[in-house]
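A single protein chain has been removed from this complex, and every other one stays in its place.
In order of appearance the chains are A and B, and numbering begins at 1 in each one.
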Amino acid sequence: MSKTLESYKKQLHDNLQTAIELEHSTIPPYLAAYFTINQDTNTFSWNVIRSVFMEEMLHMTLACNIMNAVGGHPSIDNPKFIPEYPTKMEFADRKFDVGIIKFSKASIETFLEIEKPSEDKLMVRGEYAKNLMQPIKLKEKTIGEFYNTIKKQLVYLVDTYGEDKVFNGDKSLQITPKDYYGGGGEIVVVDNLDKALFAIDIIVDQGEGAAGTIDDGDDAYFGQDQEVAHYFRFNEIYLEQQYKPTDVPNKKPTGEKVDVNWDAVIDMVNNPKASDFPEGSPAREKAEEFNQLYSHFLRALHLAFNGQSSLIVKAIGMMYQMKYLAAELLNCQVPNSKQFAGPPFEYIMPEARKQYTWLIDELIADTKTQQN
Amino acid sequence: MKSLKKKPIDLFENLSIVLTGFSKADIVGTGLVQTYFDTVKKELGKEIFEAILNAIENIKISNPEHPSDKNARQIKDLMGNINFKTPVSQIIQLWYTGEWVVGTFSPENYIVSSESYLEGLIWKAIAAHPMGGKQPGYGTWGFPPQTFTSKN
Partner (left out) sequence: MSKKTEYDVVIVGAGISGAIVANQLAEKGHSVLILEAGAKKDFSFETYREYLNTYYKNTVKIPNSPYPQNPNAPQPLVTDVGNIEDGIQQFNKDSYFKQLGPAPFQSTYTRAKGGTTLHWLGTCLRMLPSDFKEQDLFGIGKNWPISYYDLMKYYRMAEFEIGVSADVEEQDYLGLAFEEGYVFPMTKIPQSHLDKQLTKWTKNAVFSYEGETYSYDVVSTPQGRNSNPNPKYDGGKGYQPVGAVGNPDLGQRCEGNSACVPICPVQAKYNALKTLEKAVNNGVVINEQCVASQILYDDDTGDIKGITYKQYDDIDALTCGESPSYKEKTITAKRYVLAAHAVENAKLMLASGFKNKNIGQNLMDHPVLLTWGLAPEKIGSFRGPGSTSGIPSLRDGAFRKDRSAFRIEIGNWGWNWPAGSPNTELTDGLSENLFGKQLRQRLLDKVQREFRFGFLIEQQALSNNCVTIDDRYKDALGNHRPIINYNITDHEKEGMLAAKSFSEQFFETIKGENKTQYDSSKGGYIEYKGEALWWQGAGHLAGTHIMGTTKDNSVVDKDQRCHEHKNLFLVGCGNMPSMGTSNPTLTMAALSFWAAENIDKDLTELKN
């Protein structure tokens, strides 16, 4: 019996690790689009993309809270954690490239593919008691459906083995609401099935819309302003028109026109890599610095999600520094090209990391002693 | 600028690196090399600007990020030169603060643009961030300051 629980749990942990990686993998592409436009010349798009990646950070955190709640351990600072861009994203019915590319119609198309809503009715909260299902394989059509699978696994395990055995994680590892700010939604401290399912609802609804609507659920869940889900927010940029609250998912938006300045975009090379730029060039120097910072950032997140939650403050500080560094990179012309460098988001092995930002001084020693 | 062998903008970039003490990557990373080249040329007038670029070309700085002692002395002499002292200071002030400074509180002083204020190198020099921009994030001011400089 316990052996079976263990093996099921391993599968659940693997799925949650995939969820964490999935949430994270969308962030660099979103950031690339965000970094290449300007708050004053593309205000609407800038706000949309900012709100989306802030919520992706929330989703990643929520997935980590679920993982910790069920006795798993998020693994964030490892080479497999970061995909090499462009990466393939694969769902049951489609496969597409996701890359670090500048804000453009093409990049928004990709974002729409990522956040595509499910056409099937997903499990809603409260229904789970009747759903005695076997764990199923991970071959879903949307992110929402993938999370639905995790939901089913959780429900199955709780029904079979009891809540105490499933939610047996160390409670002190949970990230609490005070650690997240600046976007829609709120951190949920997960210590039982209900909370876990709620956390998943937040993730799915913010991304795809709540139960067949365009709404992201934040108004109902948190009393925040009504807002449409990621897919529809991207669609507003794509179609240059806002949704009205009464609009429905499968129809075009009918609200106010939106100003999207497709030309006021920094011409960044696609999928920049530090090694693409000649040694000694500003682009190379800043790209390497960016990768260093990004890797330190992952380290900080890893530690934060594994017991040192106070490091979230530093991790957010590093995100800000990444933004400023990316802006510098985007000012560095690629030698012999009209295009500009950009943030590569490449993993640096812990032993090759350098100390150059005050934010990470205390992490360095730690990185050297307890590599995962 | 016919008398110059190198491209004037490249000379200006080298001059900027050596005067500010920042790396080429930092200077280029501001995105303001061309803007400041134009600003300085307009404000100083072609003649003085060319004379400064000429002087810097003649000094033949092999590595502007790490000027040799000889080069450093030559730059120091340039700053001591009555003809160059003010313009050279103005160029440094422009890079450090984004402001073209004619005199203390002179009504002719101006900040080139919002970007130029935010890219002022003085904030990097003091390991801070421009007041009102590039915020470091909640609670970061409670941490000890940077105790080492970056690679430069």
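Here is the rule we use: contacts are C-beta pairs under 8 Å (C-beta built on N, C-alpha and C of every residue); 3 or more make two chains touch, one makes a residue touch a chain.
Everything numeric here is computed off the predicted structure, so don't read it as measured data.
Contact with the chain not shown here comes from a single listed residue; of A:A19, A:M54, A:L298 or A:A315, that residue is A:M54. Only one of A:P79, A:G162, A:G182 or A:P245 touches the chain withheld from this view, namely A:G182. Mapped onto subunit B, contacts with the missing chain fall at residues 18-22, 67, 72, 75-76, 79-80, 85, 88-89, 92-93, 96-97, 99, 104-105, 109-111, 113-114, 117-118, 122-123, 125-129, 131-133, 135-147, 149, 152. On the side of subunit A, the interface with the absent chain consists of residues 39-40, 43, 47, 50-51, 54, 177-178, 181-184, 223-225, 320, using the contact rule stated above.
Here is the rule we use: only the chains that are shown with their structure count from here on.
In terms of their C-alpha centroids, the spacing between subunit A and subunit B amounts to 39 Å.
Considering their complex, residues 23-31, 127, 134-140, 143-148, 150-151 of subunit B touch subunit A.
The part of subunit A that touches subunit B in the complex is made up of residues 181, 282, 285-286, 313-314, 316-317, 319-321, 324, 327-333, 355-359, 361.
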